[in-house]
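What follows is a single structure, and I will ask about it in a moment.
Omission of a single protein chain aside, the complex is shown with its protein chains in their original locations.
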Amino acid sequence: MPLHLALDGEKHSIEILRRKPHLVLNVDGRIYEIPEWSAEPIGEMVLDGNTVAVARAIEDAGRETCFVRIDGRTHEVVLIDPREEFAGHDAARDEIHAPMPGAIVSIHKSAGEQVTRGETVITIESMKLQTALAAPRDGRLRDVLKKPGETFDKDELLARLEPADEA
Amino acid sequence: MSGSEKPKPLFGKVLVANRGEIAVRVMRTLRAMNIASVAIYHRVERNAVHARFADEAHEIRGETPVAAHLDADAIIAIARSCGADAIHPGYGFLSENAAFARKVAAAGLSFIGPDADTIELMGDKISARNFAAAHGVPVAPSVQAQDDIDAFITSASAIGFPLLIKAAAGGGGKGMSAVRDASELRERARIAAGEAQRYFGDGRIYAEVYVERPRHIEVQVLGDGKGGAIHLLERECSIQRRFQKIIEEAPSAPLPEATRGAICEAAVRLAAAARYKNAGTVEFILGADGRFFFLEMNTRLQVEHPVTEMICGIDLVRTQIEIAAGLGLPLSQSEARANGHAIECRLCAEDPDSGFLPATGSIRLLRAPAGEHVRFENALEEGQRVTADFDPMLAKLVVWGKDRGEATGRMIAALRQLTILGLRTNIDYLVRVLETPAFRDGALHTGFVAEHADALAPAPVEARLRDRILIAAALGQRTFRDAITLVEEPYASMAGWRN
Partner (left out) sequence: MRKIQSMISTMSADFRRNEARNRDLVAQFRERQERARHARPKRDLERLASQGKMRPRERIEKLVDPGTPFLELSSLAANMAYDGESPSASSIVGIGIVSGREVILRADDPSVKGGAWYPLSVKKIVRALDIAIENRLPMVHLCDSAGGFLPLQSEVFPDRHMAGRIFRNQSILSKMGVKQLSLVFGHCTAGGAYIPALSDYSVIVRGTGAVFLGGPPLVKAATGEESTVEELGGADMHTSVSGTCDYPAANEDEAILIGREIVAQWDRPRKWPIQSQAPEPPAYDPQELYGILPDDIKKQFDMREIIARIVDGSRFHEYQPNYGSTLICGYANIWGFKVGILANNGVLFNDSSLKGGHFIELCDQNNTPLVFLQNITGYMIGRDYERRGITKDGAKMIMAQSCARVPKFTVMCNGSFGAGNYGMCGRAFDARLLFAWPNHQIGVMGGDQAANTLVEVKANQMRRAGEEVDRATLERVRSETLAAYQEQISAWYSTSELWDDGIIDPVDTRNALGMAISVSSNAPLGEKGYGVFRF
């Protein structure tokens, strides 16, 4: 499958057409032959006779960004994770279920609040262990179905997110 | 070997109470002068370049890294315990803290800078203004806020609008706001006083004339502490954003000779009157009508001191140390000659396309520009994390040229050669500023960046270049590279064959 990248807010795709005798790539339908390229993720490479400096950086949000400096100007290219692109609406991604039976310790976010992926929404306790249950994705919390102190069974639904908008 | 011995160093050991590029720069001169250097660092910067560059380094503690660098007592204690005989405060942090300077002296150490009294005098913007006015240095009409807020409003309005509200204890561009007309004045004054109290611990404010399209001209002075003072020409720092300088040059952009002379002379007069000791900078604003007003005096080494060094052929840190050691001024006014033109750009971790919001990240790739007449003042290395703990300035690039045109061209080339990748920086933005016709023509003023905002937006990328960028980015990605290299023969050569 082609590699998708975003530059200045626009999406592009690159596909490998051929590897030997030369690398040939298809960039949005335009064909390029690249006789020489270096295998380092950081450093200089020669492309089309120009020296290009490339460095890949992973931002804290988990997005993979590549900084490319060419002709004395720096550009930021976002490498789109295909799994993120194709993973569609899951029930799993709209709901928080109890991984085991237990009781609610505390609720950290309330209905209508924005949450980010990985942010703790509920703390539960089970078998004398406390576990943080996190939001499966960025979004708005639709409701929390339990109050502190209440108990629940394994797999019971504890909280829901509003369905994500179509991007 | 002949009989001459190496001269005894002026100090045995100097603690540099600072960090980053200025700490490294000061230590470079210390090393050249055969003086041992001591660095201080907070835990978050324990692997920093400046800590490793020094001959010895000690950890400082604090609730925040900045707080640690402001802990005067701890720093002095370290200096004493490691046998340092002097402290160089750099710029920022404790460099203009009179109490610190006093404590250093009380501890029996030399403070490489002016006397505490001078720091105190010039640190209070209102007392500095009054002192300047008393010694014939032009000051902008201003009114200090007293308890009677209505009286303040009336006299401030008399200055005329627009005017500036400033914090007495502020400085370095902080604690200022503009007021366009009378209706805003009361509210702005109230807010400004509150902020001044919060940020500087001193709620006094004053209102000052607001000069339209002002140029920021400052003069490097040296004083011997006995009333003798010279100037080393002026610098122009009119290219600013959010009141912070980003491009400085020496000498200034084209300026009538008479005006230049008057400004420098006024600066020297002030320094001499204050019996200023060591290096300092007197800052002025210059209006289009040729009137100039005293802004403030910075009783320390400035960030942009290298441009003066390059045109005067002098090492200002060396001069500071010599004066602190009791030597006099290194040269007389008539000996102070300038040659050529120098420009400095401050390289910051910020996003010029998003209101200059500070950026964070890691330095993944660093390639310094090379060449004669190019100074890359930095304490950077690949792999370094850039966080929000400290000021967003990463480094300084300083170049010299035989004239302003050559210096500008050389700076543009050096910026384009410089590579710092892994986080957003203002490098490309600085190139765009230098390339504007207005800059080349010297049509500078402190509103330059705002005035040319549209022209300074990045140009769109043309299609062929964009494809190369995308290819470079793709080839930088591990999975993509593997997809290319991990297909063996004969499949690599058969490519997309179908039967």
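For clarity, chains are labelled A and B in written order, and residue numbers in each chain start from 1.
In the analysis below, a residue touches a chain if its C-beta (ideal position, glycine included) is under 8 Å from a C-beta of that chain, and two chains touch if they have at least 3 such contacts.
Remember, predicted model here, so these are calculated numbers, not experimental data.
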Exercise for the section: For the chain that got dropped from the picture, name the residues of chain B it touches. Expected result: 482-483, 486-491, 493-499
Practice task
Mind listing the chain A residues that contact the chain we can't see here?
Solution key: 1-2, 15-19, 24, 82-83, 86-91
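Assume only the chains that are shown with their structure count from here on.
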Completion exercise
chain A to chain B, mean C-alpha position gap in Å, rounds to 39
Problem - In the complex, chain B residues that touch chain A - result: 361-362, 364-365, 367, 415-417, 419, 421-425, 427-428, 431, 458, 460-461, 465-478, 480-481, 483-485, 487, 489, 492-493, 495-496
Completion exercise
The residues of chain A that touch chain B in their complex are 3, 5, 7-8, 12, 14, 16-21, 23-25, 27-28, 30, 32, 34, 37, 39, 41-43, 45, 47-48, 50, 52-57, 59, 64, 66-77, 79
